[in-house]
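The complex appears here minus one protein chain, its other protein chains still in place.
Note that the chains take the letters A, B and C in the order they are written out, and that residue 1 is the start of every chain.
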Amino acid sequence: MKAITLHGVADVRVQEHADPRIQEPTDALVRITTSAICGSDLHYYHGRFPNVEPGIVLGHEFVGEVVEVGAEVRGFRPGDRVVAPFSISCGRCEACKERLPAQCQTTNRAVFGGRFGRQYPGAQASFIRVPFADFMFERVPAGMPDEQAIFLGDILATGYFCAENGGIRPGDQVAVVGCGPVGLLAIQSAQLFGPARVFAVDRVEYRLALAEAFGAVPVDASRADPVAAIRAETGGRGVPVAMECVGHASALETALGLVKAGGTVSVVGVYAEAAFPFPISQAFFGDLTFKIGICNARNYITRLLPLVQAGRLAPTRIVSHVMGLAEGPRGYRIFDRKEERAIKVLLKP
Amino acid sequence: MKAITLHGVADVRVQEHADPRIQEPTDALVRITTSAICGSDLHYYHGRFPNVEPGIVLGHEFVGEVVEVGAEVRGFRPGDRVVAPFSISCGRCEACKERLPAQCQTTNRAVFGGRFGRQYPGAQASFIRVPFADFMFERVPAGMPDEQAIFLGDILATGYFCAENGGIRPGDQVAVVGCGPVGLLAIQSAQLFGPARVFAVDRVEYRLALAEAFGAVPVDASRADPVAAIRAETGGRGVPVAMECVGHASALETALGLVKAGGTVSVVGVYAEAAFPFPISQAFFGDLTFKIGICNARNYITRLLPLVQAGRLAPTRIVSHVMGLAEGPRGYRIFDRKEERAIKVLLKP
Amino acid sequence: MKAITLHGVADVRVQEHADPRIQEPTDALVRITTSAICGSDLHYYHGRFPNVEPGIVLGHEFVGEVVEVGAEVRGFRPGDRVVAPFSISCGRCEACKERLPAQCQTTNRAVFGGRFGRQYPGAQASFIRVPFADFMFERVPAGMPDEQAIFLGDILATGYFCAENGGIRPGDQVAVVGCGPVGLLAIQSAQLFGPARVFAVDRVEYRLALAEAFGAVPVDASRADPVAAIRAETGGRGVPVAMECVGHASALETALGLVKAGGTVSVVGVYAEAAFPFPISQAFFGDLTFKIGICNARNYITRLLPLVQAGRLAPTRIVSHVMGLAEGPRGYRIFDRKEERAIKVLLKP
Partner (left out) sequence: MKAITLHGVADVRVQEHADPRIQEPTDALVRITTSAICGSDLHYYHGRFPNVEPGIVLGHEFVGEVVEVGAEVRGFRPGDRVVAPFSISCGRCEACKERLPAQCQTTNRAVFGGRFGRQYPGAQASFIRVPFADFMFERVPAGMPDEQAIFLGDILATGYFCAENGGIRPGDQVAVVGCGPVGLLAIQSAQLFGPARVFAVDRVEYRLALAEAFGAVPVDASRADPVAAIRAETGGRGVPVAMECVGHASALETALGLVKAGGTVSVVGVYAEAAFPFPISQAFFGDLTFKIGICNARNYITRLLPLVQAGRLAPTRIVSHVMGLAEGPRGYRIFDRKEERAIKVLLKP
C-alpha cells in the first residue's frame, strides 16, 4: 500500500509499505478513507520525538471501513465505517478501567504513528491495523461525512477535554491561547459550557478570523500584549479559565498571566521540553488550579458524536485543505509553515 | 401611591395604597419603573395560598431606582438602578451563609407580595420597601433596559436553577415540560449547558413556537403523548434530564415518564398541593435523582447578568405585553387565560 | 447439587437441583464457598415479587472458586477466588458503558435468584453459573476470608452507594434510617465521608447497639419520635443528609421529616409498592434533593476492596449467624423475624 513515512527532520515521503494484517484475535483491519495531519505529527517532523524508527508510517487521525476482523471481535464486522482514538488501549487493564485509556498498561501508552510503548504504524496510509477493535471503534452514523467524524478521535476530543478541564461555568469569561486546529475546536467546545465571552489569542490573522466566526473575541498578540489586553477587558482581574492549546512556553506564560485568582489554567499543548519555569509564588498567592494532560480521547467520542450531529460542534469548519495521500509532503509543509492559510489538512488515500 | 391589590379569588384591583417608608436602617426605598406578573401570582389569584390578608399588594419582580436608603446601607444610594430577588433575605443568618437565602431564618422565608414568614407588600406598585438592601440589590448596568434586568430576580434565575439542578452535560438530550415564562427561560438556560437536543413540551401552539425559536424541538402534548413521542426520539431510553416548569401533577408525571434510567428530574413548578403519588418502585429500579426547590435567586443574579449582557440569554423575548399599572387586572386575566397570546406581562407604574 | 428454592410464601426448601453448566463462551462456573440471605430475598419470601417461577434457586450474594470458564473468558481461570455483583451485566451495552450496569440492556436488568429480564438461578447453592465472567468477577485477594469479601457484591456496595448519593461533606450531620444489614453498612460507609455525627434510627435494641459501636448516635424510634429527637439535636433545622435503608413508607416519611432545607434524602430501600404519597409542597419549599436507586454494585467493588483490606470498612461485624445450606430455611426465618439477634446470615454449602 501507499503510506507517508518519516525519514528525518522535515523528510516525509510517500512510499510503498507492506499491508498490515490481523495479528491478534482482537485486531481489525481498516481501509482508510480519510486521514489527517496533526500538530503533534509536527513534533515528529521536527525530530522532537527522536525515538521513532526511520520509515515509520505517520498519522493517528482516521476514518475508514472495516475490511477484516479477528476471531474475537464481536461488535464490528467488514463494511462498518469507524473512527478510533489516537491512543491504543485495551479497555481491560487497571488504567483503562479507571477511565484513563491513554495510560493503558497493556500497550504501555501506545499511539498510532508513534512510539510510546512500542511503535505502531500510523494512519496516513491506505490501511491500518487497529488492536482491541471492540474497545477502540466507534461506529460512524450513516450519512455522516468522514470530515465530520475524523476529529472525534483526537483534536475535537482534545479541544473538548481542554474546555472540560477548565471547569467553565455559565457566565464565565474564558481565554483560549492558540488558534490552531486544537485551539479552534477548544473554542467551539468552550461555547458548550455557556461562557459570557471567549477571548481567542493568536498571531495569525486568518486563524483569528475563524475564531471570531466561532463566537470568540479575537486578540491579536502580534499587535498588543494579550495579557494586558484581556485584563483590561475584565476589570483587571483576568479570566477564571485560561486554556493553552499551543504547547510552547510563551503560550503557557500568557495563559498563566491571564488567569484570575482562584482560576484554572487548562493545558493540552504537547510539550517536548522537560521543564518549564513555573511561577510558583504567584501561583500560590493566586490560588491556581493547573490541569495538563494527554486526552483520553476514547472517553469522549460517544458523548461528542451527537453534538456534531446536532451541529453544535462544527469541526469541518477548520478543514482548509483536502488532498491525495501522494501530496502529503506538501500538506506537511504548508501546515508547518502556515502557508496557503492552512489550518487542517486532510488526506485521501 | 397606586398598587395592584388582591381581594378575593380572581379579584385584583388597582387602588391607592399608603407609600412605603424606611423602617430599619438596612432598608431602602425603590421607585419602581417596571414590575411583572408571575405564574406564582396566579396561585394567589386563584386563592391557593389563602393565608394572605385581603388587600395585599401583589408582585415580586421589579426593577427600579433607589430613592432613599437607611443609615446603614453602604453600597447603594439614591439614583442607583437596581434589581432584587423575589425572596427577602438578611444575608447574615446561618441559612444565608449556607447560600440558601430563600430559607432565610431572619425573615422566616419571606417573599415580596406574599406571606411566608410575615406579609410584605409587593412590587406591582409605584414604590417598594426593600429590607437588607446591601445584600438584596444588584446594580443594573448602565444602558441595560428594565426588560432585560427584571427577570434576573425571579424567573430567569428560576429557569437557570432548573437547568443547573438537572446536571446537564454537553451532548445530553433534555426535555422541558411546560413552555410558560419559566419553561421558556429554562430552555434558554438549558442551552448554556451544551445539550445535543432540547425537547419542549406544551399544549399551546404559540408558546411551542417560541420554544422552537429558542432552539428546542417542540412536542405538542395536545396531539400526541409526549412520553411516547420523546422516547421514540431517544431510542426508547428517554432523556437523562427532564425539567418540570409547570407545577402540576400531570406535568410531573410526564417528566418522570420521560427520564432515562440513571437520570434526573428537576422541578421548579410551584406546588400548592400537599402530596403527589410518587412512582417509588419505578424510581428505585430506574435509579432516579429528583430535585425540587424554590430558587435561591440571589445566588444567580450576579452570574447571569453577563450572560444577558452578552446576549446568550435573551429574556426580553418572552415579553408579550407591556401595560400601565392601571391595566393590571386585564394583565392578570389574559395571562391566566392565555389570551392574546400572552406569555409575560410587564407593568409600568 | 443442593440449593435453597422458593415454593410459596415463606416456603423455602433445601432441594436437589441440576448443576449449572457453561452455556455461553463468556460464562464461568463457580463453586460457592459462602452465600448470604439478603433483605431483598425477603421480598420473594413474602411473595412481593410474584413473577418468579416456583422452584427458583434464591440468593445473589456469594464468594466462591472458579471451576470452569467458557472459551472467551480471558481474565479468570479455575482456582481463582471471586466475588461478583448481584445484578448481571454484559459490560458492553450502552447502559453498561454509561456505568449503569444494573440497567444492562443485554440481560434486561437481570439479577441472580430473581426474575428481572429472564430468571437466573441464585447463589444459595453449591454452584452458580456467572455470565460475562470477565466483566462480573473481582478477584478476592489472597488471605481475605469469604466473610470480608462477600458483601462487596451487594449490601456493602449498596450501603456505600447510599452514603455517596447523600453527598455527605466533612462536618455534616447525617441520619441513617434503618439499622438492618444495609443500614449498618451504610453507617460504616457514611463514616468515610467525614461527618461530624451520624444518627442511627431503628426500633431494635441489638441493632442500635451495633450502630453505636460503628460510631453512630442511636435513636430508638420505639421510645421517641425520631424526627423530633434529631431536630432537637440539630437546632431544629434537621440534617443535611438523610439515608433511608429500609424500603418502607414510614421509614421514608421519617427521612423526609429529618432532612434540612437544601438537603438530600438518599434511598436504597427496595420498594415493592407502586406509589408513595410524596410531600411535594414541603419538598418544594424545602429545596430537596431526593435520590433513589438500585445500586450499580459492579462500579464499587474495586474501589471498596482496599477499604476492607485496610479495616476502614469492617463488614464482617454484621455477621450474626453462619450455618450450613441445609439450615437455610431456619436462616430465613430468624432473619425475617429478627429472632436470635439475627442481623446477617451466611450459608456454607
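What we mean here is this: a contact is a pair of C-beta atoms (placed from the backbone, for glycine too) under 8 Å apart; a residue touches a chain by one contact, two chains touch by 3 or more.
Source: prediction; values computed, not measured.
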Quiz prompt | Identified contact with the non-displayed chain, of C:Met1, C:Cys93, C:Leu192 or C:Ala275 | solution = C:Leu192
Quiz prompt | Sole contact to the chain not displayed, among A:Gly47, A:Gly215 or A:Pro279 | solution = A:Pro279
Quiz item: Which of these touches the unseen chain: A:Ile37, A:Val57 or A:Leu100?
Solution: A:Leu100
Self-check item: Touching residues (missing chain, whole complex) on chain A
Solution: 94-95, 98, 100, 102-103, 109, 116, 237, 252, 261-262, 267, 269-294, 296
Quiz item: Which parts of chain B are in contact with the chain that was left out?
Solution: 72, 74-75, 92, 97, 134, 302
Exercise. Please give every residue of chain C in contact with the chain that is not shown.
Key: 160, 164, 169-171, 173, 189, 191-194, 196-197, 303-307, 309-310, 312
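Going forward, only the chains that are shown with their structure count from here on.
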Quiz item: Approximately how many whole Å separate the CA-defined centres of chain A and chain B?
Solution: 42
Quiz prompt | Contacts with two or more other chains, residues of chain B listed in rising order | solution = none
